[in-house]
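One protein chain is absent from this view; the other protein chains keep their places.
Moving on, here comes subunit A:
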Amino acid sequence: MLEKTLHGGKGYWIWVFALAVCIGIGFIAYLYQLREGMWVTGMSRDVSWGFYISQFTFLVGVAASVLMVVLPLYLHDFKAFARITALSQFLAVGTLLMSLLFVFSDVGMPMRILNVPLNPTPGSMLFYDTVFLPGFMLLNLIIGWTAMGAEKREVPLQWWVKALIYLSMPWAVVMHTVTAFIYAGTPGRGFWMTAIMAPRFLVTAFAAGPALLIILATIIKTLTRFEVTEKAIQKLVTIMLYALIIDVFFLGVEYFTVFYAHIPEYALTFQYLFLGINGNCALVPWYWGMNIAILVAIGLLVIPGARTSRPVLVAACVIALIGLWIDKGFVLVPAAFIPNVFGRIMEYPPSWVELTISLGIYALGTLIITALYKVVISVREETEIL
């Protein structure tokens, strides 16, 4: 089936070439960071985690959202999702590859990365991520690939693939929960010390994944003969809408606790995010933007006429995705270091090197997703099960 990735039109090859160029630029930037050390990033003694760890966190969430597709299909027999499971699973493969590369880009001693499996440390939450992330990536690659093979030969799924699908359901929840535990278990970082962290990680994941899937399905619809049914799209909208509303509730609960109790350790970062402290307000527009984007997306999605119009729906998905990305992929990680443990404000702007490496990683993940989607679409175009 892999040979399908080698046959494509002009547009396909231009896209692949453009991604390859971005990967190349990102790789050169990484070599520069590797030679110079981490001082070429915007991170500092005070804000010691930044853009890379943020992307890792956001992308693990997108991967975990596979659950929102396989669960209705395999537990509730919602057949309309049968055509999008492969898209969702291959999306998870690409996003997890990116997550792992982002962690790899963040460590100061990448040549020693094998020290993690060589010295397994169950007390460290990062250990669980190194187990669950590659595991989930492999799981989805195997499931997606064998499912496409079965579809191509027009035979039912093997029993062991089904077993793996059932395994992947709790796996998704556990995987994203341990990602949240990286943050929610650090004394002295009031912004992260909240039990709502893991639940909120899950709901934002379950909103971001469907939003991205709807956008991708629309792109595929305009470019190929493969079309995701409206029934499946509308189900994704429902899932996303509920997830966004629960996220707003969780956010509200968090805001009440920190602002009403007003314990400085917990409230200061939120104060910094909403109003800025002593004129330091780099993240203020972003944080307001996040809150507004999520509310606007909900507003658009609750209107029945709006959500059935594809352009409005895609706009709502893009807005939601931007909001969710700001939340988990931009603010969550660095904000916990502001103010720092000495009560000082040291802001964090990502550097160009960091952003270029990130561009390269995103391009690589997109290339993998493109290739896997090419296989899916080619198989479907051949078997005419569109």
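Worth pointing out:
In this section, a contact is a pair of C-beta atoms (placed from the backbone, for glycine too) under 8 Å apart; a residue touches a chain by one contact, two chains touch by 3 or more; residues count from 1.
What we mean here is this: contacts and distances are computed from a predicted model.
Per its UniProt entry, the chain excluded from the display bears the name "4Fe-4S dicluster domain-containing protein", taken from "4Fe-4S dicluster domain-containing protein", "SoxAX cytochrome complex subunit A", "ATP phosphoribosyltransferase regulatory subunit" or "Sugar ABC transporter permease".
When the whole complex is considered, the residue among A:M1, A:V16, A:A82 or A:V107 that touches the unshown chain is A:V107.
Interface note for the absent chain: among A:G123, A:P156, A:G279 or A:G305, the touching residue is A:G123. Looking at A:T5, A:T146, A:T257 or A:N340, the residue that reaches the missing chain in the full complex is A:N340. Across A:I182, A:L273 or A:I338, the residue that sits in touch with the chain not pictured is A:I182. For subunit A, the residues touching the chain absent from view are 36-39, 43-46, 48-49, 103, 106-110, 112-113, 115-116, 118-119, 121, 123-127, 130, 182, 185-189, 264-265, 336-337, 340-344, 346.
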